[in-house]
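What follows is one structure encoded as structure tokens, with my remarks underneath.
For this view, one protein chain was removed and the others were kept in their places.
Then we have chain A:
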Amino acid sequence: MNSNPLKPLPRKIPKEIHPKKMNKINRIKRPLDNITNIQTTLYENSLKNPRIGNKDKKGKKKEKKIETKTPKLIESTIQNNSSIQMVLTPNCTSTISQESPIKQKTTNTDPSLVAEYSEEIYQQFLENEKKYQPSIDYIEETQNMINEKMREILVDWLIETSQEHEFHSETLFLAINLVDRFLSKYSVSKQQFQLLGAACLMIASKYEEIYPPSIDDFVYICMNTYTKNNFVVCETKVCNELHFDFTVITPIHFLRRFLRITEGSDLILMVLSNYLCELQLLDYSLLKYPPSLIAAAAIFAARGILQKNIWDPALLSDCPYSIAQLRTCVFDLLRLFESAKNSESKACFSKYSGTELYNVALLKSPSLENFF
């Protein structure tokens, strides 16, 4: 318990914001506080935002930066797959190119795979996944001022902010879980809604990220709408009310395993099922599904979109659901997949429309008959 001089010092982000980072933040800072006018201003804002508005659906790519980063979830999912290995160092520039799907046989000696404990861990995921979930009707039951649309806008903004900071997928999923759980207990005003979202993202980044941004960064992202002290107070409130229960199981935890199990897993399937899981975050009505169901349904839906054998027996026998249980969730995900193409909430769609992620968001929806 005594302090030890050898203990590494906690890493802190330098107080001054690096100019490069400033640019990045400038691009995404966007007021959500004015949520009263949300139906008008916000959409205008999002359309003005160069990163969001530039959808070119005809497939004509704007000149994008050539170097792209592989999202961290995908990077690790790839490392996870015993038939595919990518040599990627953290945050390094990815070497993914569509021409070389990088397939190398690897032996299963990677110590980070912790194969020995994977069964126990999976069983615990299943046992505990429902422990820290939000109520599925809190908007009707608890909230007076927040509606589904406002939640969607906040989630979209959180997705975008996470992308810009290159957070792990776990961070994003955790942040949204915290927002939903807090809203399940307390009514929040429109004015405080973005603060809650940002504070939850801050907590999630402290939990998951190696170098979480500073409070100053978050103040800046919210365009100084809230003070540093607002953040500290809100953070404490969330921590207290949620009793510091932040070890939350999310669809991402299951997705990694299921991708390893499912037959014919490849990069596109991984990217697409990740996309479906992220899209699902936007839709309040999907809170009713447990994380494992969402992860499994995302893979089956992705298989359908990619015209693979949909009801892969390997995954069916590993996941705890029958086709009948999965089907409604799969249909919901496919509905979202289609509606995302015309939705105002663009962050997720934009990210997955890019070439570096194989334009998966632009793929054609399959006929639902295929799922029967």
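In this section, a contact is a pair of C-beta atoms (placed from the backbone, for glycine too) under 8 Å apart; a residue touches a chain by one contact, two chains touch by 3 or more; residues count from 1.
Keep this in mind: contacts and distances are computed from a predicted model.
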Undisplayed chain, where the name is taken from the UniProt record, one of "Ras-related protein Rab-2A", "NAD(P)H-quinone oxidoreductase subunit 5, chloroplastic", "cyclin-dependent kinase" or "Mitochondrial import inner membrane translocase subunit tim17": "cyclin-dependent kinase"
Option from A:203, A:272, A:334 or A:347 whose C-beta touches the chain left out: A:203
Residues of chain A (touch criterion as defined above) contacting the omitted chain: 1-4, 6-8, 10-12, 72, 75-76, 79-80, 89-90, 109-114, 116-118, 120-121, 124, 128, 168, 170, 202-203, 206-207, 210, 212, 214-215, 228-229, 231-232, 235-236, 239-240, 243-247, 252-253, 256-257
